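Omission of a single protein chain aside, the complex is shown with its protein chains in their original locations.
Order of writing sets the chain letters: A, B and C. Residues in each chain are counted from 1.
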């Protein structure tokens, strides 16, 4: 696997430099430059939202810093959580005097580092935590709190971000973020691996004619692996799995994200979307604010995920509220 | 090469269905459904802009239909020009009573079909033509009018689209489109091929450790092929080649597009951008409205292109004018 | 047989469509060396569309060619496919209102097609394109009045042109940029034309 890069050890920092040079709304900050924050800084009186995660998933995580979204984001090496220092920096830089929600994906390293960072700052800044747990393939429904966070986390960013802009307090922002997470389900399929810069091998191997259902965004093993099937069959199975886990109290409106993992062309995402939209319609669900594109990637991994966010009235309003970041703009 | 698709013969139409279902600002129209137009239709009194090209390049071509950009776009099969009927439909649907600019990339089939379409309609609609010819690797400077159109064409879309929204007449819109094309230079590098749906083989083969400079967006042979080099060296060579062909009258402001061909991660595009921005600064050029992302792709091809658009005052103003399409929004 | 009518034209479409099955990959490969590698796939689809087109029961030769031209023009917007549709349109004009035409007219008809294709595509004779094959066949058919004689002459002339041009540089399209590197390679359009003429002669 070939990469347009310089020394592998410089991959993350040079990409962050490019990201911020090209997007003046984003600024590198923090002791090791491993925090991206809004250029204008934390707004006094607004609850801050700090996220973080490993590199290699652009636009996630750093790309979602912006008005109506995240305040700050700490960023680790490729596929590694952000270190504790960056997590502390992200919390401090997000703080506008009313506390900070730590909103990030449920991965062991990320959790430990954000936890430690919060503990170290507990005398100064009140913090809460909401973990993205949308990947239905990563734990059984009984253990849904153990699930990993994947593409669906951007719904929580958007919804919590909009709530924070209304000057809601930390508990309210935390509650709505948790509600967004518990309304969101994601499943992915993978067709080809990616390779961590400097690593000698791709993250996994898969046959030239195979697909894997439910694979994680770092190539963690999924539910089944088999010969590639027609896109409609794949979309159907993904939707069936997602709908089987619809929240008990789900209404009739849903937002859908058909997300490319990196190397899958937009044409293919639209082919999947077409089928998924048909199927949701037949299930009596109305689509609100559909998203199709590369929102959460794994570098050059090929494949796609589908996320459903089951909306209530407040979630719907917040999802539609104005927001701006370089990769997603609403209103 | 694996694809999330159904029958290869349905690839284009199903992708267009998904594109329009997900984006209500776009509508399929024309006899064979091979035209994408603005949902609100042609505006009376505005010069129309019709483009077109082969499928497989999303967001190009159809994705750039929208306010301040294209009015209509005819679309062919993967990597084939649009047929004459679709070109006629695109011209007719773009016509708001003041004529239509045909603005598309310089490829043989596209040209023949747009020419025929214009001839067939010449009694009804006044049309002009501007061809995208930004790929500096596709012909020598002396024959620059023979060059192919690649990613840089989106500058002409944006600039001509903005001019048309001011209710300028057809000659003025045509003149500014031509000016945008002649201010724009692009060069690409390719690392891995794509495969046309239904085809038995990728469009080309390239070694696991090789890169090709100057390759065309359909895999047409480039300038040299060699072992992969560090990103900075590649960016430097690309910039050197582009700057060596700067227009005679170029001022000091330039917009830059670092474009991914499909499978190249955003991280790598930002690594390239970082170096390119540094180098432009050292050359005394000021960057205006940089673009980094997958704007013009070749399905799952890996690689990137860099385009420079040398701006004069009018081009700069038009580039900054408000515009909206699902994949690019300004203002 | 010194005339050709709708049945001969239909037969040619069927034979060509069948021949494309074996030729598709070879033509793609030839195009991949110079261009975008789609000549075979595109031609297989276009000629398949001709072969599948319904010619009205009462159609004359001109109407049949016209139907084929529309089928080709609907099936593709590629260079070669569009030029092919242009040629069929020329044949349609030349045979309009007639139920058959003498084989001696084939050469002049091909010559007219060559000229409209040149006007449409902007290439010149000698550029190493399908035009050079067409030109050679048009010349070879001069004065030929027998069907099988015409097919044999056409196949031979197209092959000779292919051989002759193999050693020359390509002067149009992207291949122009590395013209010297194209010496020794077949132009995919010429190759397609020669192979299809060969298939018609053999069948």
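As a working rule, contacts are C-beta pairs under 8 Å (C-beta built on N, C-alpha and C of every residue); 3 or more make two chains touch, one makes a residue touch a chain.
As the structure is a prediction and not an experimental result, all values here were calculated from the model.
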Which of the chains on display does the removed chain touch in the whole complex? A
Looking at A:14, A:174, A:190 or A:203, which makes contact with the chain not pictured? A:203
The one of A:37, A:148 or A:163 in touch with the missing chain is A:148
Pick from A:97, A:221 or A:322: which residue touches the chain that isn't shown? A:221
Kindly state which of the options A:6, A:51 or A:138 is in contact with the chain not pictured. A:138
Which of these touches the unseen chain: A:18, A:59 or A:82? A:82
Residues in subunit A touching the chain absent from view: 32, 54, 76-77, 79-87, 107-110, 112-113, 115-116, 137-140, 146, 148, 196, 198-201, 203-204, 216, 218-221
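Here is the rule we go by: only the chains that are shown with their structure count from here on.
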Geometric centre distance via CA averages, subunit C-subunit B, whole Å: 31
Which residues belonging to subunit A are in contact with no fewer than two other chains? none
